[in-house]
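A single protein chain has been omitted; all remaining protein chains appear in their positions.
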């Protein structure tokens, strides 16, 4: 079994860090995990991608093949990555930054809006996102993610990261409860 | 047909220059010629060797195989090179610097003594030697050697080189006339 | 659009996408403007300029400009420049290097170009860091500064690049910060004008890495620092060594006349006679 | 056999054949003697000395001496030396380099070792030529001199090696000729004694190549030239730049205190704590 | 550096794993120069070494870095450096020196797209031949290639062991993917790793001949300062270390340099294989490409194709025995590489026509995918 | 430099012949650094270039030398450098640059005994693989090997021609024997040498795309200062020369870099052969070893052995077609080399088991003799 | 008011340099970080903002000239 997540956005949105935290959470859960990210010129303001693959056996190919879960933090990221989705895969987008997501199962979540509202800056949207996806991703739990955050984020920002995560977690739980998964067809918005 | 000459002595005796002049003479005669010399640390005062191979067809292997002619300017040079002689090959040694030459056909010529006598320094012995070997080497002539010397030695020393060469030539001619070649067995001294 | 910007735009490559790659507020962009204006002011044609760089953030500069441009290897830009200048002395050769480029891996070529007095203008973007590779310490990183390769604080004293090239024989050496933009432009202008090897050391801020290391969190703060720590050569003459510690002395530091390599070489060729028929 | 020679012999490798490889009259042999005496005078044990060289005639020096000896690659001796010193600071590290070695291909390592103030003594055998490869011009060959690679006369100005290393940050810089043998010995002694990067520039004659080029046909003539052109630092202070042209200023040129790299590093280790158990 | 706890699963970047491996192997000296994508190894060592009393220094370039590493090793300290293509090119002269003077050291080359500055942030396998042949003159080197974060840790330790055992520079070629990716690993504890140390002289200094074959081909090596005052040179040398041009001495030296490795070739056959025993078509791969290859082979088996994989961990000396063994049972061999075909040439060389050797090459900075390999397998399947 | 007179027989040193060839080919820029045994080439150029209005400069090292050579070539001047092993190692980064940026230049490596400082004054063939694989990243180079003084002249001209034709660094590997020996030669006059020049743009600057394939694989190349203001970089680049990491663009670039040579492989089969047509045992040799090999083969024939010789003048790209052709008719092949077996590996690779490939190797600084080769031939003769 | 300042948001990276170093305090920053002309009347047209902008995103034109058009 292999579960593939891709986090996509632009440089400065904390995509890489979110990927590492997610991967660390996977490790804490005892899974096999691989995490890759794109390096390079685009990292400066350009597009940024981080992939996390979780598995119960060793992971052979370390790049994603068909995404179980895509998190898209802007429109371009959404447009360019949908083609790699698994047919029944789930897409979570930042509703403030993504207008259209032509996909079957889409959750539209105001990630950066919530971050902005709470911390007066949008850059904690990455952690809000991690919270949101927990209820939809069977491979990590809020416990492992919190622990991973403690391990992997700078002490100075840990508190804010945790509370952003909590916000996301609440959003995600609400959504999870409100929708019958099988029925999602088109976008669900909070 | 291939004719192999080795000039051997020590650094500072002008072995390399003599080899080049001899090779140039061969070229002027219209032969195929290869000239090699040893480079390296030994060049500083250590042993010095120059080889000239003359041929009427292109020369394949550029190092000597069996010497037709060995010119040895000191004892060590003589000792170390005799083993490479062709059975009927001729050895010319500087009688002032070589005591014993255990070989069949040996000409003992006072090369450095003559040079010293004429120029008050022994370093022209190389050119005396070239003169000496002319009558014994069918591949070069005194004309080609003189021309080669003009081409290859610094103008400043040309005159002295030529006169050293002439001395050698006279010695060589005298020797050539005095010995029946076929009869040489052991050393002939001038 | 006013003349200044019009002028700048006339030198930017229309085929390149802007904004450029540098981080927001990075001083290299300011330098690029000053360089363009200085070139324009000296009335060089675009065709006669060869703009060469090494590898680093600063190395990306030539890509944007409509000259003959060459992006070489890390540290070796001056060697390519030397070849170009000697092979075709009619070209005006300008080299842009980072501090790592010029003073770490390329230090030897720098002092040798200075010694030979090759007619090249070298612009050294001294941002005190390896910007491109993620903020490791460079030979100009101040003692004690934390960088990604010296997280406990840098243990190595910094070069005074200008002093080293002076000792090596450069004909012209000048220094400015990017804050002192007009001075910078002026000094580059003088350097371009100079016969021989001319060096302009440009104190430049790397917002991303040095900003982080020095807790100056914006280009503005870093440029304030430049303003507050710069001392003109003239003024520096009146200060004690102690008072000058940590200061940036700006202005023309060296300006001397000496024959350049290619002039001497041309004399040699004239002397031994061009004899192309012989070949 | 008197003490001096006895002392020398006690440092020569008994397993090496003598006389050594250098040409008759070559100054390197004189330097070798001075070096041995300076080492002995400073009472280093043979085991603690590491003597390192690059490639060149001078590079053959360590082979003859009974220390830990290392004959590296051309120009890079100081990099090996840096590794050795830092890995085992109890060793006394001495590097012998030719002018080509130190200032041509190795120029960058020289200035960086000076900048870092690595605790190494560098002895630069400046014979103004590439001796080993047959007399090509080096970065210290005087302008105009004919060499086998500049048969029309050298076009490139020479480095003042001592000035360059001074500008780069060396803690100690001194210069002597081999003619001034006792001074040389003394200066090497001081350099060995110095904490930090110390440089002794040794003006040395290459009989074979420079002798030929300058029409000085013997070691004696060349050493006469050294005698006649040397000016002590003290005296130099009283002379004009004009008067100093072509002169060799001898003596201690720089002597300053500065923390050395390995001392600073040791402090760092003490600070962050050796935690070998952790591994 | 934290201790490795028993069975603790960690998320580590390849570069971190390499640094940890080095420290666990006893490396206490690192000299380097930053270059993408090898910088993280340097940064990790810069952080860790002072904490264990080791030395880290950032040098002025890559030439200096390897020079310092060799120096430190002569002083008795296990030493390493890491770089990428452009820097690796600059290190070649000193690699040649280290093999001639027989100085143990470890060099990591994290391969990025080339030639020249190329694609600094993207993976490639373009330096595989360079790792073997990049330095001038005939000399042996050992080259290892990890294909996972764990292997990067493990092979780094092994690299140190081999370099100490044979007194030879050992090169690790990792591709950017392996160096940059993070992966879950369980690291062995320090006491579980077997470490090797260079042979040391047992005779007193007077009897010591530094380059004399003690029978194993590897002369014992004291550290500078231990009382064995010997001479080290890059010139051809006799058993005392002194320069020589005598044919017999040079010939003996060269023979020993090669034999010390070639006599142990059987010990250097490190590989993993999967379904390879009965494969009709065998894939031979290394580095990160071994991973899509594994997946492709598994999928192929699912589809009923008798395909197998041999993953090489030692690239040089080329694992002739291993490869020939597997070739014997296959009719076709596929060598996918992120280069224009480098190791595939070696496969062809040892193959001697036994089976058809096919290649799959990619040099555009992207990974070879399982799909591509599978498609090729299906295509060539007899 | 004196004019070559018709049919004049001269005594020339290999190095001089190389320098003359360069000048005759139009080389007008030389940058170098002294090193035995390549120094004589530099010295000859230092003397000749100012006389023909060309530029000679002695740089601070070999890295700088090749940098300056590439710069001069970009300024439109045919340029070269020469070195030996240690310096050749240092040049690898810039060889990689020149092939990526497609800058014509000629590099002579006079091979001496290695590794490291090795045997500076003695001949070897230890850099043959390095000449092909020494630089990082995948890229093509062309490598030629002369086996006589005349060939050194001739192949130097051809090296310039190829480098101009393909915009590629061309490497000449001569061994010390060939560079140092003097030999009688008759040189062609200037007007008898065919020279090639790099393709030049015919379109106006606005239309010029510096790295666009014009169909031949080799984009036209203006000199700096001629009005075509374009960008040159060692990064992967698009057809305009601008950095790119787009797979399609990178893939196209890499494919073109290789194809421009591989499409013309049939033009690069340069060899001499002797008695090879009906040989049962064929000797394949190059450089100075081809000469004892020739003698051995002649002696072998005298003794009634059907032995033959194929002398390769192009080492890389490896002359697969030629070699395979000759392999087809032999049962055994002998590859004598002054190294531990380098080109013999390639012979084995292309041979694919058709015949037995044997080697004869010597790395002690001495020449392989005709006697040794003949003995081996007799030994292996079927 | 001697100068007219225009900002090209397309190239502007919101670094704040222009605003911070305007000697007349003409510029200010919008909520989303872009500079804007807050006090146009104070602009002397000195051009410092223009030459210090690392991104060529700010242009100063002489006001009079504009008027004459």
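Per-chain numbering from 1; labels A, B, C, D, E, F and G assigned in written order.
The rule is simple: a residue touches a chain if its C-beta (ideal position, glycine included) is under 8 Å from a C-beta of that chain, and two chains touch if they have at least 3 such contacts.
These numbers come from a predicted model, not from an experiment.
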item	value
Touching partners, among the displayed chains, of the absent chain	D
Selected residue (touches chain absent from view) among D:111, D:161 or D:219	D:219
Absent-chain interface as seen on subunit D, which is shown	1-2, 4-5, 8-9, 12, 18-20, 22-30, 32-34, 37, 178-179, 181-182, 185, 207, 218-220, 223-224
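One rule holds for everything that comes next: only the chains that are shown with their structure count from here on.
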item	value
Identity of the chain that, by mean CA position, is farthest from subunit D	A
Maximum inter-chain contact count - chain pair	E-F
Chain separated most widely from subunit G, comparing mean CA positions	B
Distance from subunit C to subunit A - Cα centre to Cα centre, in angstrom	43
Centre-of-Cα separation between subunit G and subunit B, whole angstrom	89
Where subunit B touches two or more other chains, by residue	40-41
Subunit D residues counted as touching two or more neighbouring chains	55, 71, 73, 104-105, 107-108, 112, 139, 152, 261, 265, 268, 272
